[in-house]
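The complex appears here without one of its protein chains, the remainder shown in place.
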Amino acid sequence: MKDLWRGLRAILVKDIAVELRARQVLPTMVVLGMLIVFILRMASESGSASAGAPVMGAAALWIAFLFSGLLAQERSFASEQQNGCIDGLLLAPLDVGTIYLAKLLANVIVLTIFEAIVVPIVMMSFNLHVAGGWLGLAIVLLLGNVGISSIGTLFSAAVQLTRTRGSLLSIVVLVILMPMMIPASFALLVLFGAMPDHAAGSSPFAFVGSFHAAVGYMLAFDAVFVVACWLLFGIVVEE
Amino acid sequence: MRRLLFALAFVLLIVSTWIGLTEGQIVPVARNILYVHVPNSVCALLCFVVLLAASIGYLTTGRQAWDLAAVASAEVGFVFATILNATGMLFSRAEWNIWWTPSPRLVTSAILWFLYAVYLILRVSLPGSRHRNARICAVFGILAFLDVPLVFVSARFIPDIHRPSFSLDSAWQTAALMLGMAGTALLAGALIWLRTSLLRGSLSLEEELLH
Partner (left out) sequence: MALSVCSIRKAYGTRPVLRNVDLAVPGGQAVCLFGINGAGKSTLLRIVAGLLRPDGGDVTINEHDVRKHPEAAKQQLGMISHASMAYPELTVHENLTFAARLYGVPNRMERIEELLAGTELAPFRHDRAAILSRGLLQRLAIARALLHRPTVLLADEPFTGLDAGASDRLLAIFDRFVRDGGSILMTTHDTRMGVRCCQRVAVLDKGVLILDAMKDQIDSDRFADDYLSYARSKS
């Protein structure tokens, strides 16, 4: 257990140090995110803009999050491609799953920094108010973050290490992430006050309209995919 | 053996169609597309189960036959998923006058189609050794299968504005539908089998030419 933590910490610290030195991905992500928000804001400036603002705002947030999030995933193994560094990791007396968890954490951290910068920008552009509470928003964003990072880290190793176009990674991550986007969008709409939250009063499967069910779903989704990707990572990173 | 499967499948489909056109006709006429839509949706899912089994088989044994079966089931499943979506849209247009709406059924069908499409693209686009690519596709196959129940559950978050308000009244209709499903399932199995051996054939030809 202590070994796991030691290896994980070493890789995590190294990844963040490399990212801070290279200073490439985070600025690109933030600028991309801002551009997307800007474009969507301009695109929605037609007719009753204020009425549709929460809906457009939620959409803008997720779209910016997804596309910038994909950039974040691409960086996971970019640094390992040079100088055969991935071999350096694979030679070490570490369980392969530890590499996955370390990279996953690094991605989650980078994406969280991104969210901290861009989400307020989205809120300001669309004049949104968080009706459902900031904690709720933070939880939803974190769960979405873990979701995209769990799948992205795995496939980044699969696709990146063979030097393909990033678009391949994008379609793979997006298609698997798709089911989570439904309750995620819904949760955001409730938070921004565009949709009322019908607490699960009736049957436990009356998901329509329940914020708690949406968050519960995202949690379950994340749990399934973090575990599955962690287990399958060894297969994908092997030569 | 395979020819027998094909023959049986076609017989069942013909009988099912015949019943559907005569005694088992649903009113109004457009609804009869269900006879195509429902079997296809079952088969699109069945092919996914085969894809999962083949992916796991390949990862555990490393034998190429499993990998080829995975590709075959993805291709056949893709065809069924395409028909599924197309007939779904036609039905939706006929019943409610809209081509598409985010209703649970249509969303589920769409994501299923996407999963197959991405699998096939991965198959073709990954560079690197054949074995590594096969392994990566197998991993995707497993994750995609895990996705499917999650898709069904997530679809429940969408308010189902249009609830399908039909039921099969007569025994003839039920019979037609059951026969249709059995026939399509057999067809799917036979097609996957055929495609797998075709792939194996072309692969061994390729290897012979290279030596």
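Side notes on the structure shown:
First chain written, first letter: the chains are A and B, and each begins at residue 1.
Everything that follows uses one rule, which is that a contact is a pair of C-beta atoms (placed from the backbone, for glycine too) under 8 Å apart; a residue touches a chain by one contact, two chains touch by 3 or more.
Predicted model, so just to flag it, every value in this text is computed and none were measured.
Across the entire complex, the residue among A:Gly88, A:Pro120 or A:Gly133 in touch with the chain not shown is A:Gly88. Interface residues of chain B with the unshown chain, by the touch rule above, are 129-131, 207, 211. The missing chain lies against chain A, touching residues 3, 6-7, 9-11, 14, 17-18, 21-22, 79, 82-85, 87-95, 238-239.
In this text, only the chains that are shown with their structure count from here on.
Separation between the centroids of chain A and chain B, computed from CA atoms only, is 30 Å.
Across the complex, chain A is touched by residues 59, 107, 111, 114-115, 117-118, 121-122, 125-128, 132, 135-136, 138-140, 142-144, 146-147, 150-151, 153-160 of chain B.
By the touch rule above, chain A contacts chain B in their complex via residues 151, 154-155, 158-159, 162-164, 168, 171-172, 175-176, 178-180, 182-183, 186, 205, 207-209, 213-214, 217, 220-221, 224-225, 228-229, 232, 235-236, 238-239.
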